[in-house]
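One chain of protein is taken out of this complex; the other chains stay put.
Chain IDs A and B follow the sequence of writing; residue 1 opens each chain.
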Amino acid sequence: MGGYIARRILLVIPVVIGILLLTFMVRAVIPTDAVTAMYEGQITDQEAEATTALIRAKFHLDRPWYIQFGYYVRDVARGDLGESVRLRRPVSEEIGYRYLNTLWLTLSALAIGIGIGVPAGIIAAARKDTWMDVTAMTVGLLGISMPAFFFGLLLILVFAVWLQIVPVVPRGGAALLLPALTLGLIEAAPISRLARSGMIEMLRRDHIRAARARGMSEAAVIMRHALPGTLLGILTVVGLQFGQLLGGAFIIEVIFGWRGIGELAVKAIQWRDFALTQAIILVSAGSYVAINLAIDILYVWIDPRVDYTRA
Amino acid sequence: MSAAASLPTSRLAWVLDRLWHNRSARIGGGIIAIILLCAAFAPWIAPHDPMAIDTLRRLEPPSAEHWLGTDEVGRDLASRLIHGTRYFVLICLITTVIAGVIGTVLGLISGAGPLIADAVIMRFVDVLLAFPTILLVLAVIAILGPSLTTAMVAVGIGNIPGYARLVRSAALTIRREEYVEAARALGASELGIIFGTVLPNIVSPLVVYTSYAMPLAALAAAALSFLGLGAQPPAPEWGAMLVNARSFLFTAWWAVAAPGLAIFAAILGLNLLGNALRDVLDPRDA
Partner (left out) sequence: MREAALLSVRGLAAHFVTRAGTLRAVDGVDLDLASGEVLGLVGESGCGKTVLALSLMRLVEPPGRLVAGSITFDGNDVTAMDTRTITRLRGRGMGMIFQQPRTSLDPVIRIGNQIAEPLISHAGMSRAAAAREAIALLEAVGIPGAEAKARAYPHELSGGQAQRVMIAIALALKPRLLIADEPTTSLDVTVQAQILALLRERCRALGTALILVTHDIGVVAQLADRVAVMYAGRIVEQGPVGDIFAAPAHPYTQGLLQSAPVLGRRRERLAAIEGNIPDLSRPIPGCAFAPRCDHRPTMGERCDREMPPALAVTPAHAARCWRLATP
């Protein structure tokens, strides 16, 4: 088992290098912009030339790209993500609390999405082709067709304006309610479809028929013999779904003014603040890789079938 | 067991016939047909100029003159929605062509070309797949700067890995089939095999995959416009129409509802059509 995990971790290395290269590109393709953006209008033309050279040297912009990349990797390893041109402070300071905010939002949304999507999908599969299945699947289809930003605005309109259940500008924990609900409900749609197809596929397997043949009740067949395997299948997909969730979170954060990294990323791109953009992408992609790695390792722990000696 | 498979009609005719008898395909196809018609004849259908500003008639509710009301500078929302279909169709086509063509070429080289190419391409695809699509898209936009073109290119690139993976595995499977071995034994060139034998046989999985990918791509592009990273106002792109309207959510909900529902209906149409296509082409989980 240890060997399998070690191999799985080794597979992450090229991915991490790829992420570093791509994020490096975000800033490297426009090297002069970083300099002009930072000091534009503050110095005279004569000073500019000398200063530019100085700054270029400071950021190693006068060196070949692979040397620059080396410096970049070194800085990242030290936890130095550079300085935001716009905010005039270290990127890592700004990203820290926003990262936690986004984490809260995505985790709450995931909980809502799983809490609604998995039972809905499983009931739909167990009662395939009945009105329950048709209802669940119709709602699911509407859900995957619904743009997250429009759904968020709809929920604001319904809950804050018409029903007045939540304040228009909520504070504290209440502020998390609507964004998490929006994202969670949107996310429940694909999860329910995955759960349903996973369950239907599972119910076709030989061991389900064998369990029925030994006189297990339909409830026992579903809860004991079909559900665990289906949930295992969903677990791996949830890891991938985290990427979707992240994309959704970026939009939801903008709508609800939730101060997460998504909202910051959109601003950073509009500000053309490359250090900030770069850092957000780096941190998000890093988390995504880490989460999927964690799920794969978790999977080995739970599923007795995974053969650790091979794979 | 399926009697239809042995019918002498061509496969395309068979698929279309099955779609015609599928309710979900009819509804979805109907929505898409309306969108295509609007896109083709927008200037003749739209009652007003989509860009004409009328500051005296700002944020008017739906009326006989303005069917869906007006936006924050008095432009006719209905006309803007009708012209917006052109953006929608453009976005669907461009993103799918970028992802589909590049992904298919990479997948074919990888699945049917030399081993070293396979190794290089697959490592590259693995890295891209390790990125959540949104981050890949944002990275591309950060590099190229926000615009509709960038957004379409970015979403297209974001979908390349999926196509490449799909085509590669399909190509690997087909290359092992007996009839391909037979073609090779008869002296067909590798390139000839790829284009003559492998490509026609991956059309069906490609269509099925596109039925998933296209609505997601269109949603992503609309979201980018909404975030100000895609089409820019005052373009009558549906996502971009929401950027300013959102500020008037509490006073003029129709200005939000109109483009929002348009996107929703269009994506629903694609998904319904996609569901039906999958039922017909890939009947495993009917």
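Keep in mind that, in the parts below, contacts are C-beta pairs under 8 Å (C-beta built on N, C-alpha and C of every residue); 3 or more make two chains touch, one makes a residue touch a chain.
The model shown is predicted, which means the values in this text are computed figures rather than measured ones.
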Checklist entry - Which listed residue, A:Gly18, A:Gly143, A:Gly184 or A:Gly229, touches the chain dropped from view? => result A:Gly229
Checklist outcome for this item: Which of A:Ile13, A:Ala77, A:Leu163 or A:Ala213 touches the missing chain? It is A:Ala213
Item to check | Residues in subunit A touching the chain absent from view | outcome: 129, 205-207, 209-218, 220, 224-225, 228-229, 232, 303-305, 307
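Criterion: only the chains that are shown with their structure count from here on.
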Next on the checklist: Quick check: in the complex, which residue numbers of subunit A touch subunit B?
Outcome noted: 14-15, 17-19, 22-23, 25-26, 29-30, 141-142, 144-150, 153-154, 156-157, 161, 168, 197, 200-201, 242-244, 246-247, 250-251, 254-255, 265-266, 268-270, 272, 274, 277-278, 280-281, 284-285, 288-289, 292
Item to check | For the subunit B and subunit A complex, residues of the former touching the latter | outcome: 123-124, 126-128, 130-136, 138-139, 141-143, 145-146, 215, 219-220, 222-223, 226-229, 239, 242, 246, 249-250, 253, 256, 260-261, 263-264, 267-268, 270-272, 275, 285
